[in-house]
Structures are given as structure tokens and as C-alpha cells.
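Structure, as C-alpha cells:
One chain of protein is taken out of this complex; the other chains stay put.
And then subunit A:
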Amino acid sequence: MSKAPAASAGASRHERRGKSMARTMPQLRVYRQHKGLLLMFLPGFALFFLFSYVPLYGILIAFKQYRVLDGIWASDWVGFAHFERLFAGNDFYKALRNTAIIAVLKLIVAFPAPILLAILLNEVRQVFFRRFIQTVSYLPYFFSWVVLAGIMFSFFGEDGGFGQLIRMFGLEPPDNLIMRQDYFYGIVTASAVWQGVGWGSIVYFAALSSIDPTLYEAAVADGAGRFRRIWHITLPSLMPTIVTMFLLYIGHFLSVGFDQIYNLTLPTNTEAADILDTYVLRRLQTMDFELGAAAGLFTSFFGLLLVLLSNRLVKLYDKDQGLW
């Protein structure tokens, strides 16, 4: 009597295993068929997962009292305490304000600049001249911001090349141009254009060269002038590229260029130069990991939110566009 239930339980367990085997067998066979490919794929994917997804788990410390010896999981939950600490600090608001101002300036100036450059380049008939300007305009992108900041300090510094050029025309350059806090936003925006406008124009220029030339020919036959052609053919053809680039751009809206800003920071302009990314770095240096992780999460979460929202808006307007 007492054995029977056990036996039947065993049988049913066996049956169950059999059933689940039947369900997983095809999958296993698929894996076995792709054994070679899987073996090629897995080492790299493991690296990718380790450095792209395991850090996401580390974000948890923004909600924990992190104790190194216990590790992230065993440390105590503290809810939103670190975020309250974050939002209570003046430092954070200063960093957020600077970040927001620079983000908006870059969105208004540095984002559209490559589009304008691509359109202007497209209007040039002299191919050699166009290629030359393109090659020159990509150049700054190949240097680190350490080099670019070094060049800027040398060029805009006291008695630097900029001042010498201005004085050649009998004018006086502003004092301490590169060091001043009130010029910082302008310097960051202008140098971002210098560094990225040529490189950014490549994508748009490629989109322009794939426009059907018969469109332009038809427009010419209809008597459309150059500006009308730019307005009615060039710009609309660029729109899908602009939308895609905008969505990719907006995801990093609050990441306003750590490399650039950190290297352009001087003791005299820190009030304007302290951004969210440098705020995080300082928390790292003072080992306040939780607060730093909270600020980092704020930055990347805001970006993700903007992408999702913008993508939704784009889809409302045109179903076939957007990132996904």
C-alpha cells in the first residue's frame, strides 16, 4: 500500500521527464546541429555579456548600502535613500543645470551642423575642392579630446594663435578667453562642432548621394531654383536619416561629452564645467559608489526614456520610421 503511491509518483515523474525531454529534444538537436557556430559565438558573447550586461546588475547598488565584503546581492536594501541624498545636494543641481544647458546647446547647434554641412557640400560642383574640405573636416575627430584640449589651450591661451590673429586685424581678443567661466558653454559648443561636424556629415552626405537625380532634373524642368530644390527635394530625402540620427542622439542626451568637458576644465571654470559625468567621477574618487551609481542611473534612465518617447512620437507621425 505504502509503496504504490511512491511507485506511481515515480512513474509519473518519469513520464513527466519523458514529456519534457520530448519537448526539449528538437531544441537540443538544433544546438547540436549548430555546435560549431555556437562554439565560435559563445566566447565573444560571454565577453559582451560580462561587460555590457553584468554592469546593469551593478546598478542595484544605487538602492543598497554597499558593503564590499558582502558583495552587491547580500548588501542591505535602502530603497531610494541614495536618490534622496542625490536630490538633496546642491552639487547635483549645479551639475544637472550645467548638463542641461550644454545638452540643449549641443542639440540646437552641434546636432544640425552636420546636416547643414552635408547640404552645402552637396551643392559644390568642384569635386576636388569638395573632397579636400571633407578630408580636412574629418581630421579633428581622429584625435582624443586630450590632444584637442591641448591644442585649444595653446591656440586660445594668452598670447596664443587666436589672439595673434585677432590683433593682426587691429582688434583685442577677450582676456583669458579659454579660462573664463562665462565663455565655457560657448567654447564647449563651438569645439564640439569643430570636432564632430565633418564626421557627422558623412551619413547625411551618403543619404544625399543616393537621391535619384531625375528628381532634380524634373524640378529644373519645372523651373525650380536651387533653394526650392534644396527645400522640396534635398531636405525631405534627408528626413529618414535625420530622424534615425536624432533618436540615436537623444538616447545620450544627458551624456554631454565627458572627455571633452573634463579636459577643458580649469580651476577657473569649474562652476560651469561640473556636469553629471564629472559628478559621478568625483563620487568614484571619494568611494561613495552608491551616490555615483544613483547619479549614473539618473543619466542613462533619462536617455532611455527620451529614446522610447521620441520613437513613439516618430511612429505616431510615420509608422515606417523610428529605430524599431
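To be clear about the criterion, a residue touches a chain if its C-beta (ideal position, glycine included) is under 8 Å from a C-beta of that chain, and two chains touch if they have at least 3 such contacts; residues count from 1.
The definition used in the following text is that contacts and distances are computed from a predicted model.
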What protein name does the UniProt record of the undisplayed chain give, "Xanthine dehydrogenase YagS FAD-binding subunit", "Inner-membrane translocator", "Lactate utilization protein" or "Carbohydrate ABC transporter permease"? "Carbohydrate ABC transporter permease"
Of the residues listed, A:L86, A:I102, A:L121 or A:L238, which one is in contact with the missing chain? A:L121
I'm checking contacts with the chain that's been left out. Which of A:W73, A:F142 or A:Y317 qualifies? A:F142
Which parts of subunit A are in contact with the chain that was left out? 27, 30-31, 34, 36-41, 43-45, 47-59, 61, 72, 117, 120-121, 123-126, 129-130, 132-133, 135-140, 142-144, 146-147, 149-155, 159-161, 164-165, 167-168, 194, 197-198, 202-203, 206, 220, 225-227, 244, 251, 258-259, 262-263, 266-267, 277, 280-281, 283-284, 289, 292-293, 296-297, 299-300, 303-304, 307, 324
